[in-house]
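For this depiction, one protein chain was excluded, whereas all remaining protein chains were kept in their positions.
Order of writing sets the labels: A and B. Residues in every chain begin at 1.
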Amino acid sequence: MNIIVCVKQVPNTNEVRINQETGTLIRDGVPSIINPDDRNALEEALALKDEHGGKVSVISMGPPQAKEALKEALAMGADEAVLVTDRAFGGSDTWATATILAAAVEKVGGYDLVFCGRQAIDGDTAQVGPEMAEFLDLPQVTYCKEIKVDGEKIIVNRFTETGDYILEVKPPVVFTAIKELNKPRYPSARGIFEVYDGPDQIKVYTLEDLDVDVTQIGLKGSPTNVYKSFVPVRSKNSEIIEGFNNKEKAATLVDKLCDLKLI
Amino acid sequence: MDFKFTDAQIMLQKVAKEFAETEIAPIAAEVDKLGYFPKESFEKMAKIGFTGIGTPVEFGGSGGNDIDKAIVVTEIAKKCAATAAILSIHTIFAAVVEKFGNEEQKQKYLPKVTSGGCLGAFALTEPNAGSDAASAKTTAILDEDSGEYVLNGTKCFISGGGQAQYLAIFALTDPSKGLKGMSCILVEKGTPGFSIGKIEEKMGIHGSETAELIFDNCRVPKENLIGVEGKGFKIAMSALDGARVGVAAQALGIAEGALEETIKYVHERVQFGKPIGQLQGIQWYIADMATKTECAKWMMYRAAYLKKEGLPYTKEAAMAKLNASENARFVTNLALQIHGGYGYMKDYPLERMYRDAKITEIYEGTSEIHKVVISRAVIG
Partner (left out) sequence: MKRAKVNQNVNLAEYHDVWIIGEQREGKIHPVTVELIGEGRKLADKIGKKVIAVVAGYDIEEEVKKLLHYGVDKIIYIQHPLLKEFSTDGYAIATSQLILERKPEIVLVGATSIGRDVGPRIAAQIGTGLVADCTSLDIDPEDGKILQTRPAFGGNLMATIICPKNRPQMSTVRPGVMQKASYIENPKGEIEIFEPNLEEKDIRVKLIDKIVADKKAVNLIDAKIIVSGGRGLKGAVGFETVRKLADKLGAEVGASRAAVDSGWIDHVHQVGQTGTTVRPEVYIACGISGAIQHLAGMSESKYIIAINKDPNAPIFKICNYGIVGDLYEVIPAMIEAIDKKIEFDF
């Protein structure tokens, strides 16, 4: 079973801080990580390979630094890694990104399954997987919580707010993974030494290598544009309840809530 | 001169840190309280290949070297000194087999202890032979007829002794020659005549089980001899040099862990209307803790570097271990002090770190023995 996994390198949003004076994001020193849901996608692909054999290829679109994410994926056990990078790809929205990734998936070729994470923690759109599936003319199952291969068929448990849907689909298909799907493995020590000390194994695809229509990619080709961005302002009059001890503070709080008829 | 980690080492440290925080830290207090060997943690370390660091890939190891091993032991010790001890001591067994074993022994045992999830142990100490290893009494007499060594005697304070599948036992094959008659014999768990005696109750590192091993006419095939007869003491001393770097890494981790806890605490803890980190008395404590820990770090990595390069490192390993262990006690003591009453309570990890730190001044050679080793090297 040959599997292609699309991963994104993202800043760890848990560590993103705001410069209150300029109202901008402080990205310096914020570590880059493999997007968490993408890590679940990769784990599922590796687990399926462990069980059924085959090959796992990882694709990441991004600047040259995104190689770091690919190295980590290789250290986790992926067989090959492709960096999709070109200045022409910069500023792509989900449409353009899905267009480029679909072309990269086609170029890698020979796949049974394509995995993505549900959504990236920087953009939180959850759109690239389904849009890419549409461009590849493949069926999709998003929010995958459990995946079982049953002969020719694949049985998928799709998570929703109101319950799980058990679905049946035949490859090739695009899956998007959620956190509940699995617990991602750590990169192995051996993998780390081989990948980080060894020769560079990462393939690079640029615009020239891909069959994409340039009117559909990059900042110019993206149907949506950022009009403005701003840091949300939150202010409230906070009252810190004082008291001799926690018991007294708690009693004061309960009094206040009762007075406001809140409880 | 180059003080940089390689890309692989940066990644290894990141992974080890995440592993320690995610898998080890949540159970560290429980392991300490209940005093059980964290078998699952060991299996997880085997799965990632931490147990195979320093052993070549061809024998099922992970590759890597002594610096890599030290990085992992340090990160784990930051969260649980006992788990770090288990890992560090375990790798000594693999190092002995890899360095002194024959091809057959390497093929047979190394894959099991590197990636196979089997624990290895190293048994030298006896009730009357601690620092004075020459007083060891355990014998392994070759029975020419059956082609077996017959072991008799008792080993004590053996880390992982009760859990280990494979044990490197140091015993006299020729008692008349004293230390020159000592050999290294491999014994497997469950061999008739080999039993586990007392499991010690200790002050700290409760997760690292410490056992007494009893040999009563325990027979093992003569193929289990590692290296040649009479070279046991040399093997033991060589292994201990490596083990000392491991203890230094463990002690460094304990100190770094305690320092991290303290830095977090001095930001959070408010007394006299401000976080205590703004008080100069506390600031100076932390400056001392950080400086001495930095010193412990680089002495340890230098010893590991010399070992990796195949250069003499006995003196440097002894210095690194002596310094790092004394620093671990110093730092955990101040860290606990800064935490005040909270530090003394089991809700915070400081009192555990304080207890765990103490062993690093004692095992794999006491501080005093290290001073003997160092002074011998310095004075001549």
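Quick note on the criterion: a residue touches a chain if its C-beta (ideal position, glycine included) is under 8 Å from a C-beta of that chain, and two chains touch if they have at least 3 such contacts.
Please read these numbers as outputs of a predicted model, since none were measured by experiment.
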Considering the full assembly, with which of the depicted chains is the omitted chain in contact?
A, B
Per the touch definition above, residue among A:101, A:114 or A:133 touching the missing chain
A:133
Pick out which of A:2, A:40 or A:216 touches the chain that's been left out of the picture.
A:216
Candidate in contact with the missing chain, chosen from A:65, A:206 or A:224:
A:224
Residues of subunit B in contact with the chain that isn't shown?
26, 267-268, 270, 275
In the whole complex, what residues of subunit A lie against the chain that is missing from view?
11, 13-14, 16-18, 25, 93-95, 98, 121-131, 133-135, 137, 139-143, 155, 158-170, 173, 179-180, 213, 215-216, 221-232, 234-241, 245-247, 249-251, 253-258, 260, 262-263
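Quick note on the criterion: only the chains that are shown with their structure count from here on.
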Separation of subunit A from subunit B, taking each centre as the mean of its C-alpha atoms, in whole Å:
39
Touching subunit B in the complex, subunit A uses residues 71-72, 75, 185-197
Subunit B to subunit A touching residues, read off their complex:
6-8, 10-12, 15, 18-19, 47-50, 52-53, 57, 61-64, 68, 72
